[in-house]
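Removed: one protein chain of the complex. Kept in place: all other protein chains.
Chain lettering (A and B) follows the sequence in which the chains are written, and residue indices restart at 1 in each chain.
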Amino acid sequence: MTAKRVSLTVNGRGENIAADGLTTLQQVLREALDYNSVKDGCTQGSCGACSVLVDGELRIACLLPAGGLQGAEVTTLEGLNARNSTSVIQQSFVEHSAAQCGFCTSGMIVSAQALLDENPAPSRDEIMEAISGNMCRCTGYLPIVEAVASAARKLAKGDGA
Amino acid sequence: MKAKAEMDGIGGGGHAVGQPIKQRELDSHVKGQTLYYEDVKVPRMLHLKIHRSPVAHARILNIDTSKAEQSDGVVAVLTYRDVPATKVWSHFEAIGAAPGAEPILAVDKIRWKGEPIAAVAAETLSQAEDAAAKIKVTYEKLPSVFDVDEALAPGAPELFDCWPGNHYVFPDDHKAAQIRFGDVEKGFAEADHLVEHVYRTRPIEQAPIETAGCVAVPGSDGRYTIYTNSQALSTTRNSAAEIAGLPVARLRLVGGTAGGGFGGKVDMAIEPMALLAAMKSKRPVKYRFTREDEMTVSSTRAAWRVSIKDGVMRDGRITARHVITHQDIGAYLRNSIYGAFKHASHMPGPYTVPNVWADVYCVFTNRTPSAAMRGFGVMPASFAIEMQMDRVAKAIHMDPWQFRLKNAFRNGDMKAHRREVWDAALVETIQAAARLTAKDLPEEYRQMSSAKRPLSAPRIAGG
Partner (left out) sequence: MAEYLLPDTLAEAGEMMAAHGRSLAIMAGGTSAMRCGTCRGRRGRGIACIECAGPRLVSVPNSAYVMGIQRLGLDRLEADNGVLNIGAGVTMRNLAASDMPAALCQAARRVGGPALRNMATVGGNIFARQPYGTVAAMLLAMDAVPVFTGPDGSREVALAEFYTSGAIAAGLLTHIECPHPQGRLVFVKCARQRFAGPTVITVAVRIELETGGKVAAARIALGGAGETPLRAEAAEQLLIGEKLEAPAIEAAAAAAKAACAPADDPVASAWYRRRMVGVYVARALEQAGEGEAP
């Protein structure tokens, strides 16, 4: 049985990867394509450290079969780094010390970006729900919620647009 | 927002205390550019899987690795025969501060469910997993003990021949870490009330989001480089060298960036194993705990049983505190004596008590060996003490805030382990908490401070 080839776009670049039935997007991104922002905290969908966007929607890369991603557009934090709105979120994370060990951080920022893309003025509860699939053992979440709220305010004022 | 120089910390020319200091890796964290050990890619790397014991207590009759050796992709299979020092795990064992007992691969006995028995290094992780599952171990099962009550019961099964009754014996032939200060019996005799209770905590997994892991890489010069997320680089280097029978100079550990640890990565659980596999296979070897490993076989915070007896006067002065603690350290010692000493020296808590007696035991059980977690030994001490403070306050019908303020230590007081207090802040902290929570304190208590008591006042609690 041969591994199937799949063509997809990652962070704007065309890629052609080999994937068997159980190859995950996380494996492809970390091992084949060296996107190190995609972390592996559990390999079972529980921690959110591998969060990425697929066609603009939030996904858990460690549970996503790469075999089904023909033609998909995948965005990791590396790809978001160029976006203005992401840098506003990142600046807020820095200002609020919302990252300590940093291992959950890329997933958190991808989730925050997915939230703000859909809902530019989230309530506190909406922020908490939006990052509820991302675990953080260091910060106690409060600085993260505050960082996202402050990024939303800044973006609404047009600070980073 | 502070000026950039200040945010950058001490280098900015100002003082560090009271100033926000920017975490060094913050900018790279938020961009996903921080390099963790796993982001270092090494060519021709093998993956390690451990075959572990499914039983908690047993004698090993036979270990058969033949099927694993023939399994696809397998490069090396290791058992205790490949381990130069089979009685060293922890730093204390490596430097001779504790008698050696724990093998990194079991030799003839299993003392906990999950104890490592053999290691398989293979081209891929699933090949290593497949092969590890083919290792056959024959056991003669033994009865087991799962908490201190069971372990200390008369006639209980014993884990070690050298430690009868499952009591660890400290090097100077004491069964316990001890504190002796004043005369507790005299203190109890003087007291208006005696209040006694037992407090227990359960094991907790530190659960960092990045699981423990490392990559050991053989170099052409006979040196080995280990990329690791250990919280204890230098002690890990010492124990790994000791276990592998190498001069320390032949090991280079690269670390410093960990995706959380909380005490769970001080254990040297993985580096020696990866090193030995790299030595045997002559290839780089990655050994990484899966999330399941992290939750089931990595060491946890211990379970503690703390019995406290206090003597207290009607006016709220504690006259004596007597503590007996049993730390359920699990199947092996690892760093538990350190936790026991910290627990003992934390007694009687941040309070000035003239008569203190504490015995802190380490007890072996057939549980996962325990280790550090955030305030090793101190958290269970504080938990028990503060629960007891509430209980005593209730017994003498005193407000628990006032009761604590009255007994809180002051600068110049003598602590039970004979260090003078010089940086006390408990009184001010409680007062600040009262202000923040709109707790009403009488004037007398609002006026208290941690300042040295006047010379005429006795050096014991009394407000």
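We take it that a contact is a pair of C-beta atoms (placed from the backbone, for glycine too) under 8 Å apart; a residue touches a chain by one contact, two chains touch by 3 or more.
Predicted model only: the values in this text are computed from it and were never measured.
The residue touching the chain not shown here, chosen from A:G67, A:G102 or A:P143, is A:G67.
Checked against the hidden chain, the listed residues B:K31, B:H47 or B:K113 yield one contact partner: B:K113. Set against the missing chain, the residues B:T201, B:T296 or B:S382 yield one that touches it, B:T296.
Residue in contact with the omitted chain (choice from A:S51, A:S85, A:Q100 or A:S150): A:S51.
In the full complex, chain A touches the hidden chain at residues 1-4, 19-24, 43-45, 48, 51, 57-60, 62-65, 67-68, 70, 111, 114-115, 128-134.
Note that only the chains that are shown with their structure count from here on.
Spacing of chain A relative to chain B, judged by their CA centroids, is 33 angstrom. Residues of chain A that touch chain B in their complex: 34, 36-37, 39-44, 46-47, 49, 76-78, 81, 90, 93-95, 97, 99-106, 109, 135-138.
Put simply, chain B touches chain A in their complex at residues 1, 20, 22-23, 25-36, 38-39, 41, 207-211, 258-262, 290-291.
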